[in-house]
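Of the protein chains in this complex, all but one are displayed in their positions.
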Amino acid sequence: MDILKIADKTFTSRLFTGTGKFGSSRLMQEAILASESELVTVALKRVDVENESDDMLQHLKTTSVNLLPNTSGVRTAKEAVFAAKLAREALQTNWIKLEIHPDPKYLLPDPIETLKAAEALVKLGFVVMPYIHADPVLCKRLEAVGVQCVMPLGAPIGSNKGIKTLDFLEIIIEQSNVPVIVDAGIGAPSHAAYAMELGADAVLVNTAIAVSQNPKQMGIAFKKAVEAGRMAYKAKLAPIKRQAEASSPLTSFLNL
Amino acid sequence: MDILKIADKTFTSRLFTGTGKFGSSRLMQEAILASESELVTVALKRVDVENESDDMLQHLKTTSVNLLPNTSGVRTAKEAVFAAKLAREALQTNWIKLEIHPDPKYLLPDPIETLKAAEALVKLGFVVMPYIHADPVLCKRLEAVGVQCVMPLGAPIGSNKGIKTLDFLEIIIEQSNVPVIVDAGIGAPSHAAYAMELGADAVLVNTAIAVSQNPKQMGIAFKKAVEAGRMAYKAKLAPIKRQAEASSPLTSFLNL
Amino acid sequence: MDILKIADKTFTSRLFTGTGKFGSSRLMQEAILASESELVTVALKRVDVENESDDMLQHLKTTSVNLLPNTSGVRTAKEAVFAAKLAREALQTNWIKLEIHPDPKYLLPDPIETLKAAEALVKLGFVVMPYIHADPVLCKRLEAVGVQCVMPLGAPIGSNKGIKTLDFLEIIIEQSNVPVIVDAGIGAPSHAAYAMELGADAVLVNTAIAVSQNPKQMGIAFKKAVEAGRMAYKAKLAPIKRQAEASSPLTSFLNL
Partner (left out) sequence: MDILKIADKTFTSRLFTGTGKFGSSRLMQEAILASESELVTVALKRVDVENESDDMLQHLKTTSVNLLPNTSGVRTAKEAVFAAKLAREALQTNWIKLEIHPDPKYLLPDPIETLKAAEALVKLGFVVMPYIHADPVLCKRLEAVGVQCVMPLGAPIGSNKGIKTLDFLEIIIEQSNVPVIVDAGIGAPSHAAYAMELGADAVLVNTAIAVSQNPKQMGIAFKKAVEAGRMAYKAKLAPIKRQAEASSPLTSFLNL
């Protein structure tokens, strides 16, 4: 079977999702369940440590999905480490999606702080999943300090633009010894399928599902697209050709 | 249910396939069955009218798929009409995929001969499915003479380049009163999903399945991708944005 | 010298321009002169046969540019032939830019009527320059009836989208025995340079110059871009490579 392994966990679904931007907790739960995603990011802000009745968390806790806290909102390595520790307490998990984006407009990740935080968090025993620019050299450096995967972006978060970093994702996938998960920018099932066809190990999709007019149906659509892209990758795509080739043999009956 | 209707037939699958280029008749049958395609093109050349033991046809006749003869190989309207009549005799169907491509290198369709043949074939009672360039004006003219759908190309046949006619497909889909089926050039499941997300009614895929290293798996991959694209189209995609938007709300906990 | 020849005329500039959409006749004249264009389209509507003081024409007649009347506004071959004759009378030229676009929204050309009109106009002694979709088969058919060039579109008129028909322009350029002039859709100097790098013989630019904030400067910009693209085509572009290659040799001084 086609299993994805990250640290001590295995996944049969290669579609990771998020919990932001949904119209309601119920819509979120429905969409995530329909997507069959097994790993779901959650912003620390949403985790109300004190409040047992926190709506969103309760919805997710009744399912079998793994919660992956993220550090969204921090601007430095130091803040990220602090946030990761808080998240570990609150959610009882040493997995952390590392996001450090000082810029409030485009939310693009900071390569310097991310590497620094990753190194510190690995030493503290975290399973670190860093969200980064599609920078092949940075990916190798993160791998060298012990992250369990790399999460390069396809396009700015929430832009829905798709795979705008193709030339660099190809290099990252070629060179990486840890799973490559394309994160951010995926706005349509075709984008997700494309990332998987390139050889990505998984994708993370949030906005495109959450703000669709029908999040549940969109969750299913992404599930199918990710499966399609993965199957195509394994079955090998036909090569691109400049000259056409008839798929129907040219009939010569008229000359008979 | 989401049914596609063309002339007197209804389809639950929006993936049409072809029979060319497969390594063997068995591989072809397996892939087509796995794809759950309900309409399959077949070149007249492959139909051996005399020979009851024709291998390929026997493989397909045992299934529930509809055979759609094509006129591949003809170069003029006159030849196309002749071929269509032969096909009707041989396969006992008045459906015809009209393909007229005089150029042996790129196999691009001839707009003039195609319109002429379409008009004649409609008058002869055929259900005409014309393969054409992604030319919005030609599509409207074909519609005016009574074709049952239009089949604009995404890229040259067998090129596997994907949807290279985007700007024109969008116009065709916007203006058409008959189903729009994207034909030729689709080389990966992501391409098929993309065409469906744009609002195409179906896609036709042949080479990409047939020459894959694993046609059966690729057939399934395309089936999933077409379903994904169609579901996404109906659930409405999130809009593309220039500025990023956080899917995780910015945590303010550090300022508390 | 690098001369373009069409019918009996030679051109040193490969930038053709148009007269529509300018803020004033003075701005138009300035921009066209600055662009050094030698062939300028003019809509028949603008030509006031009776009125000797017609402003726009007077501005252009004082220059050395050749006026190229177009049939913009006609919807059939018959109307096109009628318009061409009127234009010949009014402007004393047998050159005609053939444009037949029945659709008022996207102004895309009609392949059937265009071929029909082209054939008739060639027989009437016109130098026919047909504006068409980037349809390689149609280009060859037009060539066969005697047009003096083909003018495939890059994108819908006035869209400024650039070269959206790349895969088909490449085939047209490869196969054509008459000059290929990319018309419509060119919205920036980089688009014009790109068309020329592909091997187009000339480009026609109107909207992008006319609606710029500074038409004169934009006219110069397009002139330079067309020259750049043409020179690059002749000097041969470096090939695209997947793997990087250092343009600076890797210094080994540190190992010495």
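Should a chain be cited, it is by its letter among A, B and C, assigned in written order, with residues numbered from 1 in that chain.
FYI, a contact is a pair of C-beta atoms (placed from the backbone, for glycine too) under 8 Å apart; a residue touches a chain by one contact, two chains touch by 3 or more.
Just so it is clear, the structure is predicted and the values come from calculations on it, not from any experiment.
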Item to complete: May I ask you to name the displayed chains that the omitted chain touches in the full complex?
Response: A, C
Worksheet, complete the sentence: Cross-chain touch to the chain not pictured, restricted to A:Gly18, A:Pro156, A:Pro189 or A:Gly229, is A:Pro156
Worksheet entry | From C:Ser25, C:Asn66, C:Gln175 or C:Ser190, residue that would touch the chain that is not displayed | C:Ser190
Item to complete: Kindly state which of the options A:Ala7, A:Leu33 or A:Leu108 is in contact with the chain not pictured.
Response: A:Leu108
Worksheet item: Which residue from A:Glu38, A:Glu79, A:Glu99 or A:Asp135 sits in contact with the chain not drawn here?
Response: A:Asp135
Worksheet entry | Chain not shown, touching residues in chain A | 101-103, 106, 108-112, 115, 133, 135-138, 140-141, 155-156, 159, 161, 164-168, 171, 175
Worksheet entry | Touch list for chain C against the chain that is not drawn | 18-21, 41-46, 70-74, 79, 82-83, 86, 99, 104-108, 156-161, 187-191, 193-194, 197, 206-208, 210-215, 217-218, 220-225, 227-229, 231-232, 234-254
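Going forward, only the chains that are shown with their structure count from here on.
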Item to complete: Check every other chain and keep only those touching both chain A and chain B; list them.
Response: none
Response to the item:
Given that chain A and chain C share one sequence, their CA atoms superpose after a rotation (degrees, nearest 5) of 180
Practice prompt. Would you kindly tell me how far, in whole Å, the mean C-alpha position of chain C lies from that of chain B?
Written response: 34
Discussion item. Centroid of chain A to centroid of chain C, CA atoms only: how many Å?
Written reply: 46
